[in-house]
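Sending over a structure as structure tokens; questions will come in a sec.
For this depiction, one protein chain was excluded, whereas all remaining protein chains were kept in their positions.
Chain naming follows the written order as A, B and C, and within any one chain the residues start at number 1.
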Amino acid sequence: MNVIDILKKIKRIPQVILPKDIGLIIAYTGVSPGWNVLDSGTGSGFLAIFLANIVKPGKVISYEKNKEYAENVIEHIKKFKIENIEIRIENILKAEITEKFDLITLDMKGAEAAVKKLNENLKSNGFFAVYSPHIEQVKAVRSALEKMNYETKTIENIVREWKVTSKYTHPRPSGIIHTGFITIARKV
Amino acid sequence: MNVIDILKKIKRIPQVILPKDIGLIIAYTGVSPGWNVLDSGTGSGFLAIFLANIVKPGKVISYEKNKEYAENVIEHIKKFKIENIEIRIENILKAEITEKFDLITLDMKGAEAAVKKLNENLKSNGFFAVYSPHIEQVKAVRSALEKMNYETKTIENIVREWKVTSKYTHPRPSGIIHTGFITIARKV
Amino acid sequence: MNVIDILKKIKRIPQVILPKDIGLIIAYTGVSPGWNVLDSGTGSGFLAIFLANIVKPGKVISYEKNKEYAENVIEHIKKFKIENIEIRIENILKAEITEKFDLITLDMKGAEAAVKKLNENLKSNGFFAVYSPHIEQVKAVRSALEKMNYETKTIENIVREWKVTSKYTHPRPSGIIHTGFITIARKV
Partner (left out) sequence: MNVIDILKKIKRIPQVILPKDIGLIIAYTGVSPGWNVLDSGTGSGFLAIFLANIVKPGKVISYEKNKEYAENVIEHIKKFKIENIEIRIENILKAEITEKFDLITLDMKGAEAAVKKLNENLKSNGFFAVYSPHIEQVKAVRSALEKMNYETKTIENIVREWKVTSKYTHPRPSGIIHTGFITIARKV
């Protein structure tokens, strides 16, 4: 089953990271088959599931402290037989993590503390990809990353869908005009 | 070597499809390891190389009628040992193609003719992803796709990079404000 | 009473031209006190009322073929004592118009026919400002204007409102993402 069809069937409990933003994370990190990914918080699992599909036989380990959210995703990954995601019901900031990763994706409050803690879990040349709805979060995480000499870039994208018929072509009048800012940081 | 590092070393002869647009194609098609992709025109090879990295052990077959463009990419894929791309120096509209594909990506004049011709080369549930700089191209390809009952969507994205320091946070003042419209069409 | 407070009290029957687009028309034409403006269709009257406020003692003559729309505006301009707007309940394409104008604003189907007909009603150095929701309308009106050697420019603007608090600063998540394209053409 195509991963985009799986995502349509997942119950969205907290807000999800949209395809447009997942696409940026993939395009700016070059995430590849075989990579191991650390993710937090799992949320509704969209990003973890999308990445798991690409990194096979690599693995995605995803932390979520909210039990309801975590169990929703666990149920769905069982149902859709996604075997390379491990959900850990725990606050990543308090977890003991020993593995090393190629990519660490963060969509959580306190991402600035997480990048400091997880710096040692990121392989050389690996990436943090941090999703921040607010500017204040962007500033906090950028500051933390730059103190550790990461090469960073922050981007946002506005995606418009167009209605196209033989007579009338125009962007759809209303829609989502902001989701989050994405900070990509590489350990150089 | 990370695919994004490879792309930095490729000579850009014709204009390339940017990461922001490659990301949309990936996110909206769910392209996965094992998929076989047909691509035309190769251009500087950015999209073909990015997709090849994800679809391994699947393969990308890419048509380019301009010999100089094609040889530039052939040289680079040899150098970087990318083994799952095959460049065919030929006009895709005149080529005899018998294989079936999961995804067909088009960045070429005459994409509306190409989708008609290649409809039989696309597997059921597979996707066309068409990159069109102009509205007229969008209209032509949408019309062709809808006559064949494809499920289509056309999107564009505006990506802004932000400058972030402790004192000054703002989008970079100038930059790219339009690349192309992306039409995603699924064979349902 | 401030014109923006008046606009809040006007009944919106057909869709209105938003302040962001009215602002572009003003900024790109330099509409000034004393100018005479021809407008069609009146619609809910937002543009006519906004311009009338600026051009005093100049005048706005606004054509609207839909009687209900026209009467709604007539009622409101009486109520708010706006004396320099004249609403004419007639199809501008069929009307006999002898006056000359500094600015002609069009938000109507068939704007491409209107610019041809009204060319003789526009003073030298005057402007057409045409509001077109669809690309096809933009193309038709641009073609008509360029045949008459107008200096033309077509623009669109995406306005985002930001939520700003001491802790959370971000664009509002959803909103209007397309209204219309604005073509400004000068008779040179």
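Just so it is clear, contacts are C-beta pairs under 8 Å (C-beta built on N, C-alpha and C of every residue); 3 or more make two chains touch, one makes a residue touch a chain.
A quick note: this is a predicted structure, and the numbers were derived from the prediction, not measured.
Undergrad: Give me the visible chains that the unshown chain touches, in label order.
TA: Counted over the whole complex, the chain not pictured touches B, C.
Undergrad: Which residue, C:Arg12, C:Lys79, C:Lys100 or C:Arg160, contacts the hidden chain when the whole complex is considered?
TA: Of all options in C:Arg12, C:Lys79, C:Lys100 or C:Arg160, contact with the hidden chain holds for C:Arg160.
Undergrad: Hey, which chain B residues sit against the chain that's not shown?
TA: Contacting residues on chain B, toward the hidden partner: 133-136, 158, 160, 167-179.
Undergrad: Could you list which residues of chain C touch the chain missing from the display?
TA: 2-5, 19-20, 22-30, 32-33, 50, 53-54, 56, 125, 135, 138-139, 142-143, 152-162, 164, 166, 169, 171, 181
In the analysis below, only the chains that are shown with their structure count from here on.
Undergrad: Counting in whole Å, what is the centre-to-centre distance of chain A and chain C, each centre being its mean C-alpha position?
TA: 44
Undergrad: Measuring centre to centre with CA averages, how many angstrom lie between chain A and chain B?
TA: 23
Undergrad: Just how far, in Å, is the C-alpha centre of chain C from the one of chain B?
TA: Chain centres of chain B and chain C, defined by C-alpha means, are spaced 41 Å apart.
Undergrad: For chain A, give me the residues that contact two or more of the other chains.
TA: Correct list: 135, 158, 160, 169, 171.
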